[in-house]
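Only one protein chain is missing; all other protein chains are in place.
Then we have chain A:
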Amino acid sequence: MPLRLMDLALPLPVVNRRTTALEAARRIAGDRLSALVVAGDDGTPAFVVPAVDVLGLLIPLYLREDTRLAGVLDESAAEELWGQADRRTIGELLDSEDVRVYDILRVDPDATLVEVATLMAAAHTSIALVEAEHVHRGHGTHATPAGDRETDEPRAVEEVEPHFITLPTVLDAALTARGGGRTA
């Protein structure tokens, strides 16, 4: 039976400009994400930010530019550092000249695994949005951009929930198809 991309796609958390670094970090840690989907002004998925760049929001620039300094900080300094996470927002990342923000990669639900892998490699992104033609319908709690707190509640009206395909899923499927088995 041919592999259907939609069977591999899954909903992912979508954040927005106002999402704090703390909240973004929770989403990344909770879902073990390598990147974060960010909604545009219209609330639909628009960008992908590598998780490591979100980490950059938590670590001051002087530490990132001189990594030896990280070792000189004591425990209380480290606590202060993490404590500042709720004052930084994803918007700062989107506006930063130092961070590469990727436009969301859109793939057709009929695309083959090789096509998706090729597009991901070419676009240097680990998440792709599966175009919404045949996606499932759901409550939208994952799709609701984090930070839009007033809309975090499950919605009464059904709406199209964006589904994504991630790099580990693509690799896993490719290895399985090859007969090499899964990595874990």
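The definition used in the following text is that a residue touches a chain if its C-beta (ideal position, glycine included) is under 8 Å from a C-beta of that chain, and two chains touch if they have at least 3 such contacts; residues count from 1.
Following the convention adopted for this analysis, contacts and distances are computed from a predicted model.
Novice: Please identify the absent chain by the protein name in its UniProt record; candidates are "Germination protein, Ger(X)C family", "ArsB/NhaD family transporter", "Thioesterase" or "Permease".
Specialist: UniProt lists the chain that is not shown as "ArsB/NhaD family transporter".
Novice: So one chain is hidden, and I want to know which residue out of A:D7, A:D41 or A:D98 touches that hidden chain in the complete assembly.
Specialist: Touches the omitted chain: A:D98.
Novice: Which is it among A:L63, A:V99 or A:L171 that touches the chain not included here?
Specialist: If we include the chain that is not displayed, A:L63 is the one touching it.
Novice: Any idea which of A:A77, A:V114, A:A132 or A:A177 touches the chain not displayed?
Specialist: A:A77
Novice: Mind pulling the chain A residues that touch the left-out chain?
Specialist: Interface residues of chain A facing the absent chain: 60-63, 65-66, 68-69, 71-74, 76-77, 98.
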